[in-house]
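Can you keep this structure in mind? I'll have questions shortly.
Apart from one protein chain that is not included, each protein chain of the complex appears where it belongs.
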Amino acid sequence: MKTTFREAMRAAMRDAMQRDERVFLMGEDVGRYGGGFAVSLGLLEEFGPQRVRDTPLSEAGFVGAGIGAALGGMRPIVEVMTVNFSLLALDQIVNNAATLLHMSGGQFNVPLVVRMTTGGGRQLAAQHSHSLEGWLAHIPGLRILAPATLEDARGMLWTALEDPDPVLIFEHGSLYNVAGELADDAGPVDIDRAAVRRAGADVSIITYGGTLPMVLAAADSLSAEGIDAEVIDLRTLRPLDDDAILATVAKTHRAVVVDEGWRSGSLSAEVSARITESAFYELDAPVARVCSEEVPVPYAKHLEEAALPSVARVISAARATVGQVEAVAGHA
Amino acid sequence: MKTTFREAMRAAMRDAMQRDERVFLMGEDVGRYGGGFAVSLGLLEEFGPQRVRDTPLSEAGFVGAGIGAALGGMRPIVEVMTVNFSLLALDQIVNNAATLLHMSGGQFNVPLVVRMTTGGGRQLAAQHSHSLEGWLAHIPGLRILAPATLEDARGMLWTALEDPDPVLIFEHGSLYNVAGELADDAGPVDIDRAAVRRAGADVSIITYGGTLPMVLAAADSLSAEGIDAEVIDLRTLRPLDDDAILATVAKTHRAVVVDEGWRSGSLSAEVSARITESAFYELDAPVARVCSEEVPVPYAKHLEEAALPSVARVISAARATVGQVEAVAGHA
Amino acid sequence: MTPPMTAEERAALITARPDQARELLRQMLRVRRLEERCVELYSASKIRGFLHVYIGEEAVAAGVMSALRPDDAVVATYREHGHALLRGVPATAIMAEMFGHAEGCCRGRGGSMHLFDADTRFYGGNAIVAGGLPLAVGLALADRMQGRDRVTACFFGEGAMAEGEFHESLNLAALWDLPVLFCCENNLYAMGTALERSESQTDLALKAASYEVASWAVDGMDVLAVEESARRAVEAVRSGGGPHFLEFRTYRFRAHSMFDPERYREKAEVEHWMERDPIASLRGELEASGLLDADGWASITRDVDAEVDAAVEFAESGTLEPLADLARHVHSERSTA
Partner (left out) sequence: MTPPMTAEERAALITARPDQARELLRQMLRVRRLEERCVELYSASKIRGFLHVYIGEEAVAAGVMSALRPDDAVVATYREHGHALLRGVPATAIMAEMFGHAEGCCRGRGGSMHLFDADTRFYGGNAIVAGGLPLAVGLALADRMQGRDRVTACFFGEGAMAEGEFHESLNLAALWDLPVLFCCENNLYAMGTALERSESQTDLALKAASYEVASWAVDGMDVLAVEESARRAVEAVRSGGGPHFLEFRTYRFRAHSMFDPERYREKAEVEHWMERDPIASLRGELEASGLLDADGWASITRDVDAEVDAAVEFAESGTLEPLADLARHVHSERSTA
């Protein structure tokens, strides 16, 4: 069936609410407005205002209420319109959702799913273009997901709702309109493993979420010039799938990590550090990173494009990494 | 003169308020209570309630008010009692303090200093033991400092106040009682460069803030077994002093990075990734990390100790790193 | 809310100060025409990102700005083209900013939601709902500590009042007796969320009063009422009366942003409010009182259109910030001192 990322997310929510009476959706403008990004359009009409709850502008309040409702036996899906506003709810996420199970010695689990849009690229400027999923991936007690394909948009939510612990789903704003084919019986998918989105032999390009389409485009171009890139979609940012990362590096011996966070302290840094720690002697070249420039994301189109990762930057990083291999080979 | 880290911080604040009428201190309990960690004890009496302002429990409100006061020509020092509560103020720090200069095309700088206590180690459990300075070090527009010595406790504040842009100072709670000698004329210090706290030839141990004493102790022990460690104190976590990091790696060819953040997404990951990127061919062994275990920090002493970095863990990481060098040498 | 004036009282007021009334009309029209053009330019893809227009609410910014002094400060939201313009930011610089050009008031880095201007003490342009309120408190604190009799006017929507940052800011301002004028633009909706689904207490002035802040509700479709209430409140704030809160009851005629299908309100409701269009109303009253004739109106619209045309032309001919400057203004360019 032909669908879009947005529709796949919506189908996942509808499915979840049909499967389980305890599932409900809450957030700013998820109901009457139809969702800030129209993901929940039509759900209010289908499930009513009890299960599709418009909230006031109170990110800490309603995320915290989601935690409480989860403690109380519900299975809330809390939509924080964008990651930018989630800064207002981080106390609840980090100090409560992530810690309650542990602080209570295993007594109180928090079966909560928080969804939010992340990323830049739509000229929304500095306060509306953050990519902070890497921050949350630092926090023990949370599971962090980043769907990048229609299958994952459709399938990750239910698996997340079955997780007894809090799961955050980051949806890159540029993906909602991505259209394509999805199997009619598409359903829940695993949320434990990274995926090889393109097999290749020369260099591993490791990414997730919004930058996956860009990386796949770069891989196509690279193949035209004889560089065969393997593309890994991390899918789950916490816990990272070390096996998949190490397997691809063991195969290609070269890695480029791509994410939209600012380079310093990016999730790519963690992936790079892990590769160094566990596969140093496999490496034929230093692990490279393609991230955002260290500037608040500017409004002007040309500046924004220059600030964010791009196909061109991925290609040149991959080329340089492959080039360096030869330098080393020559030097060895 | 004999002094403590706490007194040196206090002397720095007194000095700043004497130097510049525009400097004032604001935060929860900085006045009548004398500061949550007694850092500001006596300042209310000396400078009066206008310049030493007790605030209500409103982290977003008073941090934001600090930003506004800075825009209005003041030089506020805002004390957020601990990093744990700063989660409530992150919207103001990330969306305003860090972005205003850039969003306004260079018109509005924010000469604000925010001080906060960070770290664990005092059995305060999961909600009171965060080490989130690595998070903030991800944000362009901010400068992040971590004093670890009496000189820096005394000297970083004034330099930070002279910076036209926002500076965050993270003070590890375990350092306040550290006592030692400080020159009578100790004053402002640079906030651009890392420091070599111990010269050594065999392995570089790179750290900052609360873990510096532990790393120095580890270096002492290591030297007894014939491993000569160089200890680097990063001091400034954003921007990182790449030159210093690369210089030490060029010298020892082996590095262990130590910080108290959880390992995944730690600041150590960034340091490791940078070393890989810029000094890969200098390395004789993979960069190692010693960070906190991936658990919310537990209350019980033995569990907390096991969760946080320790002298023993630093020693064994350094040993392993040096050991691996030989393995490589043998294999080459 | 002070009871609305009778038609006779209004006519008398207008007759007493016709210049002021005509000036307020002109100011509102400047905003209206500028924004109508913005909408066209958005459709033509000249302006991108999010665009939130103020059409219908112009009386609020026009009335409040006319009560401020040049050395006062203004903090606004993402719906701030009108505030910037009426505060004195040149239309050229505003339009160029929305084009993402180097000649824009923020060199193209801010865009529609982030207009800033140091000359007029216009502190943005904030895209985080309620995010500007603590800044306003701090600006006022700085004035207070430095003994300056300046006022900081802070605009926000009624939706912002549910946020914790609103609460903390009102409390701080009241506790410390700071010279802030809180201007709530109650247009009844926060995106698609109606006031009664967002606030348990829908009497917003009463709500603000619970912080011990002097508060009034004002007809925000009546620019004269806005001007009068703002002038009084500004005087009170300036003379040490502590923070004041004005709830302006208004309405946005257009969608929340360019992406809003407006599924959450009835056409009839919109039409009802459009009958109270602040520009048409005042124009009608001036004409009825014989204080504005066809020539007068034509001259106002001519001037306004010329300003808008010039702004668009200026923006069209603007340049792009060099890519080499991407990383500029992340940190201040430090003096060598």
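Here are some notes:
As written, the chain order gives the labels A, B and C, with residue 1 at the start of each chain.
Heads up, the rule we're going with is that a contact is a pair of C-beta atoms (placed from the backbone, for glycine too) under 8 Å apart; a residue touches a chain by one contact, two chains touch by 3 or more.
From a predicted model like this one, the values you see are computed outputs, not experimental measurements.
Contact with the omitted chain, checked across B:G155, B:G209 or B:P296, is made by B:P296. Residue-wise, the contact with the chain that is not shown comes from C:E199, picked out of C:E199, C:D219 or C:E307.
Residues of chain C that touch the chain left out of view are 162-168, 170-171, 174-175, 197-201, 206-207, 209-213.
In the full complex, chain A makes contact with the omitted chain through residues 24, 50, 53, 55-56, 58, 60-74, 76, 91-92, 95-96, 100-109, 140-141, 143, 164-165. Contacts to the hidden chain, counted on chain B, fall at residues 28-29, 31-34, 36, 54, 56-61, 84-85, 88, 122-128, 293-296, 298-303, 306-307.
To be clear about the criterion, only the chains that are shown with their structure count from here on.
Centroid distances from chain A, each centroid being the mean of CA atoms, peak for C. Chain A and chain C have CA centres that are 37 Å apart. The distance from the centre of chain B to the centre of chain C, each centre being the mean of the chain's C-alpha atoms, comes to 41 Å. If you average the CA atoms of chain A and of chain B, the two centres end up 29 Å from each other.
Residue positions 60, 84-85, 88, 125-127, 294-296, 298 of chain A are each in touch with at least two other chains. Chain contacts: chain C has residues 106, 108-110, 114, 126, 128, 131, 164-165, 330 touching two or more partner chains.
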